[in-house]
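Everything below concerns the one structure shown next.
One protein chain omitted, others in place.
Chain naming follows the written order as A and B, and within any one chain the residues start at number 1.
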Amino acid sequence: MSAATKTDNNPAPTAIEMIKVKVDGRELEVPRLSPDWQGKLAPTTMIQVCEAAKQDVPHYCYHPKLPVAGNCRMCLVEFGTPALGPDRKPLLNADGTARIAKSPRPAIACATPVSPGMEIYTSTPGVKQMREGVLESLLINHPLDCPICDQAGECKLQEYSVDYGQSGSRFVEAKVHKPKSVDLGPRIMLDAERCILCTRCIRFTKDIAGDDKLGIVNRGSYNTISTFPGTAFDNNYTLNTVDICPVGALTSKDFRFQMRVWFLKDTKSICTSCGTGCNVHIGSREEKIYRYTPRENEAVNGHWMCDEGRLNYKWIQRTDRLRDVLVHGCKSSWGEALREIAHKLKQAPPGSVAIIGSARQTNEELWLLSRLKSRFGAISDSFPRDGQPDKLLVSADKNPNSNGARLTGISFTEAGINLAKIADGIQGGVIKTLLVFGENVVKRAVSPAALSEKETTTEAIEVHGITADVLAKLETLIVSDILPNETTRLAHYLLPGCAHAEKRGSFTSTKGRVQKFMQAVEPAGDARPEWDFLQDLVCNVTGKEGFHSIEGLFNEMAKSVPAFNGLTWAGLGETGVSVKI
Amino acid sequence: MSGSSAIIVVDDTVDIVGALANLSEFYAHESCGQCTPCREGSLWMSKTLHRLSHGQGRKGDADYLLKIADNIPGGRTICAFGEACSWPVQSFVAKFKDEFVAKGAEDEARRARQSAGLGGEKETAEAQH
Partner (left out) sequence: MAQEYKLILKHADEPGYTPDIECYLRHGGYDSLRKALTVPVVELSDGKKKSAQEQIREDVMKSGLRGRGGAGFSCGLKWSFVDRRSGKPIYLICNADESEPGTFKDRQIIHKDPHQLIEGMIISCFANDVKLAYIYIRGEMPKGAKILNQALKEARAKNLLGKNILGTGYDLEIHVHRGAGAYICGEETGLIESLEGKRPYPRIKPPYFPAVLGLYMCPTIVNNVETLCNVKHIVGMGGAEFAKLGTPNNTGTRIVSLSGQVKRPGYYEIEVGKATLGQLIHDPEFGGGLLDGRKLKAVIPGGSSSKVLKAGEKFKLKRKVDGKDVEERPIFLIFLMISIRFSKRAP
């Protein structure tokens, strides 16, 4: 039954027919059609029904977001369908219930559609024996690599061996050997012996990443995953194949041999490399981050993330991180520095303060900056960061929180249009105090004279006139950043901040998804989360007490920013909430 | 109703174990490798039969082969190749079990004699000193 087309008389799509099926004796009602891997409606399969019934069916090659292959044969189940008489009418038992004819052959749950009255048996001795058979078949040529294999602890073969493995092997022949450290691509290492040929990597690379690079060579037991000889497996999504590989055949060159997965603490966070805001798990141990892996969020990134974003965490552990509060180049304390800054700000004449925020800061930080802005009537802006988008996840906006900057009023419809005004203001002596948060202002600065020669178009905004010379004209330059750069070296007050993995907060993605992230590791040295010391500063300056918990701060912000009205920190959940932007 | 109507006649000069080994090597070579039971099972059976027909067999290999072959057919594979590679093994071993068992037992006995023989030679050498 397909959804009816919209007409004037029939604006809503037809509801999908529900059918009754049984899983291990329990009856449940399921829709006859369900979204397939592409989200299109297709006949509901047994494995989807078993999932709805909370009955696990072990599988290797099946993945809800990849086309069905049906080759591992691990999800074989037994089933029965209502028996029909010669007149095609259902036969009944003595008690009036439908007589079920058990199918003589099993079926793979991932590909077989359910029909009304079907009964699925997932725990019969026959099914158990089939699973044991498949597992044994997979293990006979599988190398005994567990002690050195990165997949240990998150390996499907290990998991199912607990339930369906044999304690002793009866295989006495010579194992099939295949190449073991194949340099498949710049980020991927292949161990062909461990591969169970589920073809998830091939299907992902072809159908999701759109880059038909992987295939199988040789026959039978000698089947080996390979690229075309001479080509490398290199696109911006290759590391997702490491996630979906059920065994340790595909491993990340970055993460290989670095850490056992059971030692990793899992923190739910967001990637900050572009405005999409892919949900991630940060895997860390003892204040060191070892890897990012994508976190499932149907509304944002599905099950995937790009390689660039995934590998963009090493800078957090750089040894040249800003650790100390510096006042005029000398080490100081937070209390002293914030007191001095508050004093200076309170004395500043109206219109003499400018604020440059960053679209890499959190919603809460930008909101606190906007409170300073309104208190001092300051002019503000942030920096755009544009790049190349792609067809899958990568956004053209390389800032994780451009919308946050905009919605809180720090920047306007286009980030960076106020920078020229700020430069003029400083040059003209009107602006005497500048707060810079998280941006290396002088990096792309050219002299204002040269700038005025350019057209004032969007492209020109990338380059602006706030040079080091211009900054030298300021009375007070307050900079907060994470890594040292030319701007931090010029600061009168340098406040070390935190990478997003070192604090909690929320971002608003380019599509308007407000998502929160949690803290994975402790900040370096004396660095403090920006929202934390900004809250102190705002209290000092306004004299009003604020919230020193992220929940309280978010909730307060949500009340005052129109786009966030109605949101609460708790209500963001693990997958965020969409707002109108 | 008789398959592809090809009749292969085998007389009493044929070594059944060797014939089955030959056949299963063909199936192991031709398995496409897509699904697990056939891919791994066909080569497993072929290796076992190769071992059995080259003097490295065991008495229990007949049952061992049957157990391997039972895990392949009957809907466990994507196509009928599962039946194709396992039915010959199942039927040959079941119907000519005595030959398979005898071959394996013979191999075991020979290996036992060889290792005993080695021990005997050592004794003789020691006695000579």
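The rule is simple: a residue touches a chain if its C-beta (ideal position, glycine included) is under 8 Å from a C-beta of that chain, and two chains touch if they have at least 3 such contacts.
Predicted model only: the values in this text are computed from it and were never measured.
When the full complex is taken into account, the listed residue touching the unshown chain is A:V68, out of A:C50, A:V68 or A:I225. Although one chain is not drawn, the whole complex shows that of B:H54, B:K67, B:K95 or B:R113 it is B:K95 that touches it. Of the listed residues A:A83, A:A98 or A:I216, the one in contact with the hidden chain in the full complex is A:I216. Residue positions on chain B in contact with the hidden chain: 1-14, 16, 23, 26, 30-32, 34, 75, 78-81, 83-85, 87-88, 90-92, 95-96, in rising order. Interface residues of chain A facing the missing partner chain: 68-71, 104-105, 108, 111-113, 215-216, 219.
One rule holds for everything that comes next: only the chains that are shown with their structure count from here on.
Between the Cα centres of chain A and chain B there is a gap of 52 Å. Taken in their complex, chain B has these residues touching chain A: 28-37, 39-44, 47-48, 51, 64, 67, 71, 74-78.
By the touch rule above, chain A contacts chain B in their complex via residues 70-74, 76, 104-107, 130, 133-134, 136-138, 140-141, 170-171, 173-174, 176, 196-197, 216, 218-223.
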